[in-house]
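Excluded from the complex is one protein chain; the other protein chains are retained at their positions.
Lettered A, B and C in written order, each chain numbered from 1.
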């Protein structure tokens, strides 16, 4: 209710501040009997962790995950799973100077309005550091879905600034994505993206971009009619990620210029098996998954923290000049990829359990 | 849980099928003491109702709303409010022929997959007729927010097909929106939109578009950190509307090409009052409202129901030709405007109560 | 959240005031494919309705139920089911005189404290008239559970005032319960109860009692560990019924004097089938159903509304004499039986779906 939980039946609750002692998550509702260990989760965290390449923040965190409950003899028991990481490279002192300053386009201002108090150590709870908890929880959902249905949640960086890839879906593989430090499987375009990010970094600035996401082999029938349509919950999941400004699926914003007769995905059948001739729908009809690949796009703004000098004000309204001291990413897109994957898996897992409850 | 409720503290639960006896909503959690009557709700329903102009479906429904509980001597009592409309122009017979046919890009197929049973009378629960219940509930939220904070939720049709308005916010008024049958306050552009819709209608086809929404004078401090950020819940609300394929707020998808130094909204202050020099953020920071105008855009695909002949299949996979008999809108955008307004008001109202619970 | 919903996956939301236009319920989450019609629901309402015998209130209500959504061609479709009853014998005028008076042990006082406004027509929402909505919803759950598992939720009046039955479980049948106007299957004791109630009625007074409840053939494995133990949710369900002051299950309050070695239910087995030698547990272990009969007891205080003259005060604190004009039950126990059954069925149904989601 206070916004730190996600999902109804596969429900996660995250906790922890950027420079507090720990960040983690309780996963409640995981079916019993799933083989899980830290080794299943750590690789996903490593994809998200800071300091992994020259184009990410230099903050050094191993983000080592510990399972503290809910798993017995290597298997889930149906009880809540605590996943926790202890912060190592926390430098609250870096932020002491900023405790009375409102950084432009940051949550400092609104946290003060809302709560009248604020943990100013590296944005506290508003920091994207919280997302490691989502990635950890998502790793469990991903494993369950892949083992049970062969479902894969994957995404890549499609665009950085104006540099855009038009790679076709069949050439996108997890291997190709992760081979690139910018997580774009289109090698030529990736090189340009990296160059742009390095340039931006040198300027002490930041740049935005777009993540393209896919869910392959989703179970059909997932999503609830009316309010909890699958794309509505998927959209909410994406829009809850730090720096996201937009979400579209299937034909998205571009589809609005089409006529119904062009846009409709025509049903066809072969040997009694019904399929569609196109997928403008993006894998759902009436908010319910068809079993076709779900595709979507997520827009990330350039992150607010930059080291360029900016004008701003203090809590009391005094004008000052600010040059951020903290360590930051010039472009969050490469590290956002595992977060997008995790959120997609969490939405799918939750809707799978909801569907099962009423209908199977 | 089965997807028919929205909101946590100002919680609505809708019910009813397109061609069943009634459609309505229970509103639970409305603060006591609000003066409300059918006369406050009906005008919003009239903005949504079918048959209101030459560019909407010819189905004739008065959509007369009845308050059946929760209001005493003209005021809310804090108990659940039942709002109900009895369907008049329900013609299930129109649909008898379609009970075994999967209409392209319709929910027929997925409802069958999900439930194994389906009310085939005009799409049953999957019909946009359900949205009248949202509009009715939203009217209560709108009234509360306006009386208490002067908040206004308003939206207009910004784009139909490729025809787009660039009208500036200060020229957009509710009066100007409603004077236009296409609900675009930009007269010259509106005329072109109407012409396009008439053309599409003549072809037995449909066309998509974009609704631009605003929330003026929102209370500051609304939205919860992490998962229930204000734009995440607003986005979910919009993505739950029939035919919606995308949502963005503030700088949206276009913002991704900017650098942080351009995109950041610089804080400034005058006489101790802090404000921002721009609003790329779209009225929230860290997912929490700043008090600035919230602006967003919602993409609607061309509706699936068209009278043009289409190829499709039956439940058993037999190929057939289909020409829809039911009455439909060539373009849902004009009637979508009050739905967008209602959903925005419902999100705001819910977050206001949530904020109040923990923080005021 | 505002207290008008019950259940998480089989979720009901009730609405309506005692002397308002209608009372009803939305049932959300019912599995699709259940054959249901008004004829399945009405008999349960008839067991609860006023005026059914000489020992109940003379208010005349047919309590005719209407299904307005969620059922198509006689079967549930998985979408929300609206059940509604229109009030006929509503006499708000009877209550006009009481609008400023706080009736002793009534909710008048606390509704005023809580909401600052109150529907004084026959207690409005605080009236036990609301429970008809629960009985209607419960009838659906009962039917599902009986058809699927042979589960039966049944209860009877065990005690009225000091008059108590010690009938053994195997002699209790639904037929025997309903043959008695006081709903006690123990004929000799029932006659004494009726006599006592008639006496109390003549005095313009009221009397309390105890309902004994059973759930036969419950599915095993239901109930969640820790907070949502089956008996915890069952207890909450019972304690939410008007006039209830206590709940116990299995050995209950009497079990506290036993030693563990006497109280423990010894496991035994025959042909590989494990059973227990006793059922002090009352059908659950660790809050989870074993498959054994669940038994419990519910204490009802004497209802507050009596026609005897009482001292009380007005809203402004003025002392006055009060003799209730409205029509009331001298003893609510006979009419409480179907409410207890319904609530038990609703708890079981909800826990069945919850169990299914995570574990089956």
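Note that a contact is a pair of C-beta atoms (placed from the backbone, for glycine too) under 8 Å apart; a residue touches a chain by one contact, two chains touch by 3 or more.
All values derive from a computational prediction rather than experimental measurement.
K.L.:
What does the interface between chain B and the hidden chain look like in terms of residue numbers?
P.N.:
9, 29-32, 78-79, 225, 353-354, 356-360
K.L.:
Provide the residue numbers of chain C that touch the chain removed from this figure.
P.N.:
1-6, 8, 14, 102, 104-107, 109-111, 113-116, 125-126, 130, 159, 161-162, 200, 203, 205-210, 220-221, 223-229, 231-233, 235-237, 239-240, 242, 245-253, 255-269, 272-274, 276, 280-282, 284-291, 299-306, 308, 310-313, 316-319, 354-355, 357-359
K.L.:
On chain A, where is the contact patch with the chain that was removed from view?
P.N.:
For chain A, the residues touching the absent chain are 1-2, 4-5, 8-9, 11, 13-17, 20-24, 26, 28-29, 32-33, 68-70, 72, 75, 77-82, 114-119, 121, 124-125.
Rule of thumb we're sticking to: only the chains that are shown with their structure count from here on.
K.L.:
Answer with same or different: of all residue numbers used at the interface between chain A and chain C, are over half used by both copies?
P.N.:
same
K.L.:
Could you grab the centroid distance between chain A and chain B? Build each centroid from C-alpha atoms only and quote it in angstrom.
P.N.:
Going by mean C-alpha positions, chain A sits 26 Å from chain B.
K.L.:
So, what's the distance in Å between the C-alpha centres of chain C and chain B?
P.N.:
One centre to the other, that is 39 Å.
K.L.:
Using the touch rule from the top of the page, what residues of chain C touch 2 or more other chains?
P.N.:
9, 29, 32, 78-79
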